[in-house]
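Presented below is the structure to which this report refers.
Yeah, one chain of the complex is gone here, protein chain that is, but the others are all in their spots.
A, B and C label the chains in the order they appear, each numbered from 1.
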Amino acid sequence: MELDFEGVAQRVSTGLLPGWDAVEEHVAAAHSRNRSAGSGEVADYIPILAEADPELFGVCVAEVDGAVHSAGDADVEFSIQSISKAFVYALVCEEFGHEVVRDRVGVNNTGLAFNSVVALELNEGHPMNPMVNAGAIATTALMPGRTADDRWAAVITGLSRFAGRPLELDDVVYRSETATNHRNRAIAGLLESYGRIDVDPLEIVDVYTRQCALLVTARDLAVMGATLADGGVNPVTGEQVVSAEVCRDTLAVMASTGLYERSGEWLFEIGLPGKSGVAGGIVTIAPGKAGIGVFSPRLDSAGNSVRGQRATAYLSRALGLNVF
Amino acid sequence: MELDFEGVAQRVSTGLLPGWDAVEEHVAAAHSRNRSAGSGEVADYIPILAEADPELFGVCVAEVDGAVHSAGDADVEFSIQSISKAFVYALVCEEFGHEVVRDRVGVNNTGLAFNSVVALELNEGHPMNPMVNAGAIATTALMPGRTADDRWAAVITGLSRFAGRPLELDDVVYRSETATNHRNRAIAGLLESYGRIDVDPLEIVDVYTRQCALLVTARDLAVMGATLADGGVNPVTGEQVVSAEVCRDTLAVMASTGLYERSGEWLFEIGLPGKSGVAGGIVTIAPGKAGIGVFSPRLDSAGNSVRGQRATAYLSRALGLNVF
Amino acid sequence: MELDFEGVAQRVSTGLLPGWDAVEEHVAAAHSRNRSAGSGEVADYIPILAEADPELFGVCVAEVDGAVHSAGDADVEFSIQSISKAFVYALVCEEFGHEVVRDRVGVNNTGLAFNSVVALELNEGHPMNPMVNAGAIATTALMPGRTADDRWAAVITGLSRFAGRPLELDDVVYRSETATNHRNRAIAGLLESYGRIDVDPLEIVDVYTRQCALLVTARDLAVMGATLADGGVNPVTGEQVVSAEVCRDTLAVMASTGLYERSGEWLFEIGLPGKSGVAGGIVTIAPGKAGIGVFSPRLDSAGNSVRGQRATAYLSRALGLNVF
Partner (left out) sequence: MELDFEGVAQRVSTGLLPGWDAVEEHVAAAHSRNRSAGSGEVADYIPILAEADPELFGVCVAEVDGAVHSAGDADVEFSIQSISKAFVYALVCEEFGHEVVRDRVGVNNTGLAFNSVVALELNEGHPMNPMVNAGAIATTALMPGRTADDRWAAVITGLSRFAGRPLELDDVVYRSETATNHRNRAIAGLLESYGRIDVDPLEIVDVYTRQCALLVTARDLAVMGATLADGGVNPVTGEQVVSAEVCRDTLAVMASTGLYERSGEWLFEIGLPGKSGVAGGIVTIAPGKAGIGVFSPRLDSAGNSVRGQRATAYLSRALGLNVF
């Protein structure tokens, strides 16, 4: 991670955010300080993502009291991609509870890449955690429903409740990914061969692919994150989406495994649970305080948004969010 | 982890601990609820450890304001073992700073056992993080000093400052471990063969073995943890042992990697940075609030104290310490 | 391997087999010495295989001059299973030549199990050798033909030429395996995701599954092996099935990788290229001299026929076949 903290003192973390004006100002600064950070490349592993405008950059903070602060392209839509893993995980925890999900999906870091099959074989097919692809597919396979359509309906409904508005599928991204997701189909096949999923592997990869193609904005991510920060209550709509315990479980897993084999590095630099997606979004949660949503398509070599990481790191320091 | 939360509500985490009396009462309860938990075996991989009294059990909480609450055998000495890794790491961070230590020692979880050489080979000898043996040895090798004796003096002085009293070596444990630590010597040899340490591998393993044989009590661990919770200031002696930034870095690494391949599980159950040792000690840190020290020699299959985990989990819930 | 050489001197290997009568006698002895060896279990990983009669036991030697010697149940049919890999490999070598197949399929041992995906990931999807499932599927994918049916026709025709008679599919085995071969479908999916096969993964697994379900006898295996021993000329029909160079290439690969992670052990005990199948067949080749076919359904823990190995080891010694 290439970060920039020049002149940014680490604010001491307390139970409270600084006042409305200070947050507003820091969100603007997080955007303006980093908007010309030019390094990184737009993802090209899925053809359609390569067409994104590399200069887009949005920053948003949603406080648990419902205040929303944004700067730049915070209302531009992009596909949620892997960020969806964290929220579908929360929905499954709500359904099955702490123990069942811990045992079936796992909570430990593999130390390996997000799409590795080595970890699967070494652990007799156990998916290990919900943030690697194997675990994310196993998690989506636990979503309630008799059919693939039922599961998809549960995913889109659940994620929309986190965002506080009806999310929609980007059909072009969905079809582009469907044409190229051989690896995920193979991973699902392995899960089936180890008896780790009870549903058809091709059907569940299809639901998972749709889940990744849902359109969100930086503002949506901030609100979704704020819902996890707020004990499961969406601070904009007031709806209780998941329980407080599910939030704790989800945040703990994001802290351990949210950035794959670089999760330790993220916690070392930012000190908060987060999850990134290959379209350039990152969600970060300051428990009890706020959610942060950022979006910018240029990615570093690990697949994380360059400007997004810089803006998040700035906000963690300037707003005193680091939990350690 | 086999835990017991019957009748224990999760207190909401705020910036403050409950009052003195409430903490005192919960420490007593953490002890009394778990003192007859009989499962687990005393470590036998080092001959001398097998002779420990399996029924010993001490619990201690040290608040950042200097208040100390203890129950049971909180003043019985035992060897610190792997818990020393976290505090030597803090001393090295203080000496070299955030970037150097991140790059030389690493901060990411390997997903593998504490004494694995697979991770070393797959990462060209990079030790990956300071909590696995390879990284701990590489960390001790960074301690200031021209000779092994200099480094040992720096270790014992530094750890004593964290504890607020002069710690002493258990010579019997040191000699018992020296006779059996072939694996650590091999790991140090690999680090040397990859050019990852600049000092003699046998000498540095000797310092590391002495470091692990330092005698502490559950009370010492609580104070050492409270020093990390308190921005580096020992709440009993008032001494600034390390900087606030070093505390954040150390806690972040403990959260990611403190319990090896079960680090995610620990965060999922306890929600706090911690580190355990094979003699039965565990230190846990509630940032800004307190340090928890526990000691009980019966270990589960992962090498963590059975009663110690149960007591810590109880305190995390009853005192509202989970950071998520 | 549990073998029995009591009273069997190692005959010195020369360019010639002992005379007709001696071979006839040794084949009878290979059968009678081992027919009551009772250890081992019939394969049960594919439901239908578990129904085989465990007492079946056939031994056959086919000399390169066309003489055929058999004992016991040498004419009982069973599914060829993994033994097919060696012969389909020879057909593909005949089609594409030494270099292309070496580069695309590989010739080196992985040191891992036949269905491992670890080796695939560590080698960027390279299948490594034609005897592990990944390499066998990649090899079948190279069989000439525009469609799956074309490739299947090429497989059945080619293997029938090796056997010197039209082989037929065991439809029950084929359907039983189709219902349970999730793992092979996942492996083929991985090969596709790495761009290592150009054909539909499900279609090619279907051809591969049919290939494994071809019915052969111990006598067929002996004749198929004798064809490889004889520079590619079937000694019974006189047909040149593949070239002499293809035979050398195929035998070299069988010697290195024919028994997966136990290939070294096989060469150490038997000293000849061989290939076993999970239905209880083993083919072994004494270059320039003969092919050996054995069949007996009881398998050891590595999946190799117990009586089959014992009979082959006896023949290697008694007939002086060890090439070293």
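We take it that contacts are C-beta pairs under 8 Å (C-beta built on N, C-alpha and C of every residue); 3 or more make two chains touch, one makes a residue touch a chain.
It should be emphasised that the depicted structure is a prediction, and the values quoted were computed from it without experimental measurement.
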Touch list for the missing chain, restricted to displayed chains, reads B, C
If the hidden chain were put back, which of C:V253, C:V306 or C:L319 would touch it? C:V253
Going by the contact rule already stated, which one of C:S70, C:N109 or C:T140 would touch the omitted chain in the full complex? C:N109
Among B:S116, B:T284 or B:S305, residue touching the chain not depicted: B:S116
Could you pull out which residues of subunit B are in touch with the chain that's been left out? 116-118, 120-122, 182-183, 185-190, 192-193, 201
Touching the unshown chain, subunit C contributes residues 10, 13-16, 102, 106-112, 119, 128-129, 244-245, 247-249, 251-253, 255-257, 261-265, 267-268, 271, 273, 287-288, 322-324
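In the analysis below, only the chains that are shown with their structure count from here on.
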Can you name the chains that touch subunit A as well as subunit C? none
Most widely separated chain from subunit C, with each centre as the mean of CA atoms: B
Taking shared residue numbers divided by all residue numbers at the interface, is the value for subunit A and subunit B over half (same) or under half (different)? same
I need the rotation angle between the copies subunit B and subunit C from a CA superposition, between 0 and 180°, in steps of 5. 180
Length of the line joining the C-alpha centres of subunit A and subunit C, rounded to whole Å: 49
Between subunit B and subunit C, the Cα-mean centres are separated in Å by 55
For subunit A versus subunit B, what separation do you get between their C-alpha means, in angstrom? 31
Two or more other chains are touched by the subunit C residues none
